[in-house]
Every structure is written in C-alpha cells, then in structure tokens.
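For this depiction, one protein chain was excluded, whereas all remaining protein chains were kept in their positions.
Chains here go by letter, A and B, matching the order in which they are written, and residues are numbered from 1 within each.
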Amino acid sequence: MSNVDRRQFLKLVGAGGVGAGAGFMLAESIKHPVEYLIPYPIPPEEFSPGIATWYNSVCGMCPAGCGISVRTREGRAKKIEGNPLHPVNQGRLCALGQAGLQSLYNPDRLTGPMLQSGERGSEEFIQTTWEESLATVAHRLAAARDGGKNIYLLSEGVRGHLAMLLERFMGGLGSEHLMHYDFAHPHALYAANQRLFGEHALPYYDIRNTRYLLSFGADYLSNWLSPVHHSLGFGHSRQGTDLDRGRFVQIEAKMSLSGAAADEWIPARPGSEGILALGLAHQILAGGSYTGSDFDDWNAALENYSADSVAERTGVAAKTIVRLASEFTKAEPGLAIGGGAVDNHSNAVDTLVAVNLLNYLVGNIGKPGGVVFNSDPVVGGPANNRQANFIAMQQLAEQARQGAIDVLIVNNTNPVFTLPHASGFREALASIPMIVSLSSFMDETTTMADVILPSHSYLESWGDDMPQPGLGFPVAAISQPVVSPLYNTRATGDIILDLAGKLGMKDSMPWDSMEACLKDGWRQIYERSSPDASDFDTFWRDVLVSGVWGEDIHRQDTVVVDKSVIDNIDVAEPEFSGDSEQYPFFLHPYMSTAMYDGRGANLPWMQELPDPMTSIVYGSWVEMNPATAKRLGLLDGDLVSIASEHGSLEAPVVIFPAIMPEVIAMPIGQGHNAFGRYARDRGVNPLQILAPITATSSGSLATHATRVSLTATGRRAPPVQTGGETRQLGRNIVQFTDAGSTPGGHSANLNSIPIVVKTT
Amino acid sequence: MNFIDRFMASWRKYRKPGYYEEFDYAWTMTIDLDRCTGCGACVTACQAENNIPIVGEKELGRGREMQWIRIERYWEGEYPNAKLSFIPMLCQHCDAAPCETVCPVSATYHNQDGLNTQIYNRCIGTRSCAVYCPYEVRYFNYYDHHWDAPLEQQLNPDVTVREKGVMEKCTFCVQRIRQAKDHAKDDGRRRVKDGEVQPACVQTCPSEAMTFGDRKDANSVVAKKMNDPRAYHVLEETNTLPSVVYLKKVSANAD
Partner (left out) sequence: MQTEVRQARFADVNDDVVRSLVVTGRNYYIALGIAGFVTLTCFFFPWFYQLYYGIGAAGMNSPTVWGTYLASFIFWIGLSHSGTLLSCVLHLTNSEWRKAMYRSAEAMTFFSLFVAITMVMVHIGRPWFIHWAAPYPNQMGLWPNFRSPLMFDVMAIMTYLTGSGIFIYMGAIPDFAAVRDRTTGWRHHLYVLLSLGWRGTDKEWHRLGWAYTFLAVLIIPLAVSVHSIVSWDFALSIVPGLHQTIFAPYFVVGAIYSGTAGIVTVMFVLRKYMNFEHYITKLHFDNLGKLLLLLSLLWTYINMLELFTGWFSGTSTEYEQLKYKLTGFYAPLYWEMILFCAVAPLLLISRKFRTSFVPMLILSIAINIGMYTERFLIVATTLSRQYLPGSWRVYVPSLVEISILVGSLALFVTLFLLFVKIFPSISIYEIKETMDAPKKQGDRHDT
C-alpha cells in the first residue's frame, strides 16, 4: 500500500492556497473604494460639522408663497420643511416644494453669464464674464432708451420688492412694457371678482372653516392658488374639528385630485359649469333663504335657469341640481370656488361670476368659511395688474413681428413652452434683435436669448414675498439665502440693480444690493406697524428668525352688486375650436402638483413621483373613458394620435373611469425640447396644439376650448406605471365607513399587542 | 423553579410578539384616509430625507421602484359613480413581522422602540424578507445608484447610502428618533415628548393626515386616534400586529 508522500501533500496544499487567494482577490475587486465622508477637516467658522443650521425662507417653486425652513449641514442644503410659523402652510409643504433642493443642485443649472454663439435655439453658448455681459446689456438698453425704441420686460409673476424694482427699472428706461406672465394666473377669476365684487384682486377662500365646499373645477388640493393651505383646510374641515364633517363636492368633466378627495364628483358638460352655477343660484332664490334687497332683480335675471332647463344644457340631473342647492344653502356656511377647466373656457368670466354669485347669495362674504377680502399688500403693489393675458402676449408677438421691439428681457418665465403654437410666439421672437434672459435654466425660452445673465436659485437669493391670495390679513415673509452661491450666478434683484446703476437710475434705485433694498423697504414696514422690537435691527432679525411677519388687520366690507351686473348675469354657451364631426373630443389639459406648468420636469424627484391618479412616471399619456376606449377598440398602452386644427401629438392611452365619454385629458408639463437632461425629449406638450381661443372679457387663453380628433396609430407604447391592479377585489385594504367619527366612541379593539404602561 | 418551569417561562418570553416584555417606546403612526389627498408630498419628503436613489425611467420600466412610502390607488365603481381612494403604504413595523423571522443573518430585527429595523451592512441580499412581507414595502437595491453631480450634495449625512445587493425600507426616520432621544437626554428628560419627533412624511403632509407618536403614552395623539372607531389595520387577518393604524375613509352617501 502506498502512502501520500510529502511532495504530493505539499502540492495539494499549495493548490488550495492559490484557490483561496483567488477568491479573496475576487471579493476585493467587487468592493468599492473607500470614500471620504467628512469634507472639511478644518471647517470654516459659519458652521459646526454635525450640527444642522436652519434658515427660514420662502418657497419659490410656485406662486403660493409658502414659508419654508431649510436644514443645512456643512453649508449644504439638505432638507426643506414647511415653516411652522408661516400661516399659509403652517409647517407643511407639497412635493414640488420639497423638490426645490433639486432645483438648487440641478446638474443642468446655468453656471455663469453666456453669449449666444450659434443660431437662436441651437443652445450653443460661450461663457463670458459679468463685467462684459452686464456692460453689453446696459449699453444696449441705453441705446434703445435714447433712441426711443421699445424695451419689453417679460417676467414671471414676482411680488414684493423685486416687483417694485422691476417697476422702477422699466420706469427708468421710459418703458411701459413691463409684463408678468404666469401660465396658471387666474385671469378670469380676477375679472369675475372685478365684475361682481368691484375689485381686481383675489379674496381669501376659507376652506378650513367651511362645512360645504362646492368646487367648480378648481383643483384646490393640487395646484389651484395655494394648494398646501387648502389641503390644511381640507384636512381640518374633514376630520380636524368637532363639528360635522365638511362635505366636498367637485364639478368637472374629468376627476382631478381634488375630485378624488371629494365626497361627490359630478361631471358636467365641458364649459357648462357656469350654467349649472346659475341653475343653483336660481334654486337658492327659489328656496327663499336669500333676503337681500336685490332679490327681485336676481330673480328676474335668473328666470331662464330653472332646474330642468339647466339639466338639459349641462347634463346634470335636475334632481341633483335641486339637492346641491339645498345642501349648499343649509350648510353653515357653504363656499363655492371655481378654477381649473372652468377658468379656461371661453365663458370663463361669466362662469366665475356665477360661482361668486353663489357665495353672495348664501351670504358667506366676509364670514369665516366663506369669501374673505384681503387688504392691499404691504409693499410692492398688486402685481396682478401687470399680468399679461393671452391677448397681451399675442400683441407682444405682433409687435415683435413688426419690428417694434428692440430689446426683450425675460425673467424666469417660459412662454415658448406654455403658449400654443398657434400664437406664433417663438417665431415672433426671431424678429427681436436683442433678447436677454435672467433664467437659471436653459429652458425653451432661454435658448432664444442672445445674452444670459443667470439668476440664483431662490435658495441663494434675498427677496420677500406676500402670498397671494392673501389670508384675509397682511402677511409677508423674507426669503434669505440658505447656502452660498454654487456658481457664478447673481440674484435677480442684484442684476437689476447693477444694470440700473449702469443706466444712471441711482436716484430711484439707490441700493447696492437686494439685501439693502429689502432692509430699506422693511424699515418702512417696521415704522408703520409698531411691532414689539425696540429697533429696526432687532425687528429685522426677528423676522428672519421666525420667517414671517403679519398684521392682525381685517377688512370688513359689504358687497353691493351693481344693477347692471345683475341684469346682465348670464353664461354663454362655451365656444370650441374645430367642428364636432371632424374633431369629436374635448381636450382637457390639466396641471399636476409635480409638473405644475412644466417647471417640475427638470427635477428627477418630480419625474419619479407617480401621478397620483394613474401612477405613471416619466411620460405623457391621454386619459379616456372606458366606454369610449371600447367603442374605438383601444386598450391601455395603445399609442394614439391626437390632432386639433393646430397640430397633432402622440401619446399612449390610459383608461380612466372618471372622465366624461366625449372628453380626453392630458397632463401638462412634459414635452420639453430643452430644459435639461431630465426634462428634454420626454412626453408631449398638449399646450402646443391648443386653439388660440380666449375667454371673453379676460383675454386669457381658454385652454379647454380645443376640440380634437383621436386616431389609433396601431403601435403600442405602454407608459411606465408603478402601480398595479386598481381594484381592491374585496380585500378591504382601503376601508370605508358610513358615519363620521364620534368623538369618545368605543374602542376599535385593534389587534395590537397590549402595551404595559409604566405607572411610575 | 424546575427545568420545565424555566423552559416554559423562556418559551413564553420568546413567543411574545416583539420579544420584549415592554418596549422603551412603541412608535406608532396613524394615517387618516379621509384626509389623505394622494398628493405625494410624503413620498418626496421621504426621498429627500433618506437618500433614496433616483431609479430612472428604464429601471422603473422593469418594475424596480424605490419609494419607501408609496401611494396605492384603488377605484370603486364605474362611470359616472367612480370613486378613487388613496392609501399610503409604508413599512408597518409589525410587532409580529414575517420578515424578521426569515432573514438568515438577522439583518432585520425588532428593536426596543418597537421599530422593525434593517441593518444594511449585515444584509446579504437573499430577499426573503421582501417575499414574506405581505405589504410589499421592502425594496431591493438592484444596482449601485448614482446621483448626477451636484445632486449628491443634497444627501442627508445622517442616513447611509445603500450599496447594491442590500434591502431597504422605511425606518420611521430612525435618525430623527435617535436625535430626539439624544436631545431629551441632553435636556435631562428621560422621555421624548409627544410631537417632538416626526418622520419626514408626517411632518410634510399638507392635509395633516398622518400623526406619529408613542402609543405607550396614553395622552399622545396616536393613542387617542387608535381609540377612534374608524381605526383599523390593513391586512389585519394576517395577524402581523402592525404599528401603523389607518382611519377608515368616510363615504357619506348621497341619494
């Protein structure tokens, strides 16, 4: 018998060792290199590593003006929370507000001044310096001013001291052409308020204290006016009080997010919501609860709006109309609001007057839970009188085409994206010799600029804001920088002041910086309002620390409606583009929280946030009624072509149970062809194919007045959805109950472990 | 005690859900479905707070979502009476968690605060916890994740960034709870006050649909809400004893 000899044994051991070594090397190669976590071994003085510093400021992601508290660590912004002291949002914040961090740290931010080096729209720019670019612009503006040529400034809807600076700047240039352009500005609502209440301003809609909200199309929880504040109010009205649970009714052709939260969703024929409102008004008068002196005038004016007649014109059952009116009247109080689609038909102003009328007839004006008028803003003047409606934008385009505009300055607004192609706005820009942009991002409008003077993010800037609509009492907040500027950008206010200095406007704009301008302006607020602080510096610091300032001043107004208004109360049938044979569907483009008017598309968090109602991410789609889909033989994910008289788009079908059969809905916000890597070449923009129909009396674009045709392309392009099956199949995941909470009711006997509560 | 008695005492101790006689705290969250609007602010706040990766369109197309709290939507009825309900679904921190029993390396366990915790650096990625979870709230890192510079400057330094092969899920913002407990200790208090610590989702919810607190404290908001007749647990029949209490949505009927 042989044994294993020593040589053989060693060979075996050696082989094993090599194998083990190889395994170890493999494991090491898979691990990642060590990264260093602490950036500053010797930190600067302003912060202590490991301890967060909080700054209060104002959110700049939408016009609502919520107060924010930003948590910074080692000089970097880490998390945005709502400022608990700010009365608009009271410590809460919406998804878009949270994503402000990605606007600050966006990889596609413009990092310094640039000059156009190629064709407009080619995105070919070369870097330049501030001295050079400011000098170029100032020189050009001076030349235009001296030569009597037209200078236009098109800005997003700014408020506060920046608005004042823009006014004075344009005044110093001798130009009347200062326009604010916000896609979502409720022009028709302002016009309706002017007509019925006599002032061109937005009141405060006290959803919090109302017991019955009748919303005509207003997506108040998602993007109408001040969604966070409305959500707070909604939650409180529902389950936050000991009173009866608030009831919410939504009237619109396609269920919005607010429609999903509502107790009742009532589809009315597109554009007929105003007729429905007048029908309700008729019922309210018939019910006998209105005791105003103008009762007879109203009764006469609303003669033709009986329940049956209105039922026929709107598609809402007469029984429902009577019931709604009765419930609305009986509520203590009820509140009616209008927005969304209702704000965007040709009869928008008439419709919103009718909605306002409902509030008037139940007498909730000036009362808690109703419509409360706001005082004048503290500073800056109401910015709404500068808001350019669609007609004004068309006039701008026409002026441009005629060569009447010499210089156009654009500040952080994107009309090239939000205006329909039919307006010819982008083409008209070609005729303007000099376009200056103050944007932070290369959006569609910025690609048309010759000089870019990029602005800071709102998190890097000084500014102030008075939220709009107001809250029924004056509120103002200061926006302060929370981080040092990341790039070679400047605050918008500082850019304007710099140019003003170069153009010899030191008299009207003597400040060196936006911060100085603010301090000066707030000194006046300090003097006028006699606060607790002993001197201005303490006051200033107190405002910065708390993040908000307010005054307990309320307006007590009564409303008297002009007889001519009463006599002319009427809602015309809505006007639509295209004939109903060739274009059988009504296009319903809608805004979401995440995308808003398209500004959220370059934020990856917003692209990844599934649409609440369809759970779709990263794309566009068209929603359609199940019966319509069946009739056309379409399945979820089939690619269809949607065409209006002014263009066509392709998008996949999503079958949606809560939309009228003749209506198709598309989300707004995608379809960019610039604006950074997350936004570009993704989805389609329904605003492109809209017809240039405006609302009568307000001149605003009626985005819901376009008829479209829908044809299958035969291809499929299923959108990316994070959600699965949408029926519960009897599994009781979301459970319902008939009754509201009974405070102090019996224990639910939950299947929880018993917790031993220590008595010591 | 003789051997049998000792054995039975030990057995009983380990059979108790949560395996502790008493929790230090019993963190509980309530979500009122009558107030939830489905807006998704909680989803984004959680992403910001917890360094949740941006998955991207391609991977989401393959079904690899990464949202520690997600909004599930359910339709009832048909047009024109269709109704849509939202329910935020996050880790329920079950006291009888199916996921805890199955992890072979004990990377997930129940801690003294009643939280179901995930230890990222112990996880070897068998993914059995995700299979066992009936709420499907566990998410696996299929790839290493990448943030386009300078987005990574926003990352929260109090929270790990997870590597590929590791499972993650909602922690009730344990970093905030830990900080709150530290502050309480610094202040000389022994306990965290009700409302002092809120996870990111609860803090940002615009309709105040969510509350968070310690159900051991009989005066806390959550303890009171648990006594609401509308309170229920999702998938109660699986007996997981979750720490998230939902309040039923009210469907007031109209005639």
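Throughout what follows, a contact is a pair of C-beta atoms (placed from the backbone, for glycine too) under 8 Å apart; a residue touches a chain by one contact, two chains touch by 3 or more.
Nothing here was measured: the structure is a model prediction, and the numbers come from that model.
Among the residues B:N111, B:T126, B:N227 or B:S251, only B:T126 touches the chain that is left out of the figure. On the side of subunit B, touch with the chain left out of the figure occurs at residues 59, 62-66, 72-74, 89, 98, 101-106, 122-128, 130-132, 134-136, 139-144, 164-167, 235, 238, 240.
Contacts to the hidden chain, counted on subunit A, fall at residues 1-4, 8, 26-27, 30-31, 723-731, 733.
Following the convention adopted for this analysis, only the chains that are shown with their structure count from here on.
As a whole-number value, the distance joining the C-alpha centres of subunit A and subunit B reads 30 Å. By the touch rule above, subunit B contacts subunit A in their complex via residues 16-18, 21-23, 26, 32-35, 37-41, 43-45, 47-49, 54-55, 57, 60-61, 65, 67, 70-80, 82-87, 95, 144, 148-151, 153-157, 163, 200, 203-209, 215-216, 218, 226-236, 239, 241, 245-255.
Contacts from subunit A toward subunit B in the complex involve residues 32, 37, 73-74, 76-82, 89, 91-95, 97-99, 101-102, 104-107, 221-222, 227-228, 231-232, 234-236, 238-240, 245, 247, 255, 257-258, 260-261, 263-265, 267, 323, 486, 593-594, 604-610, 612-613, 615, 617-619, 625-627, 657-661, 677, 720, 722-723, 726-728, 731, 733-742, 745-748, 750-753, 755-758.
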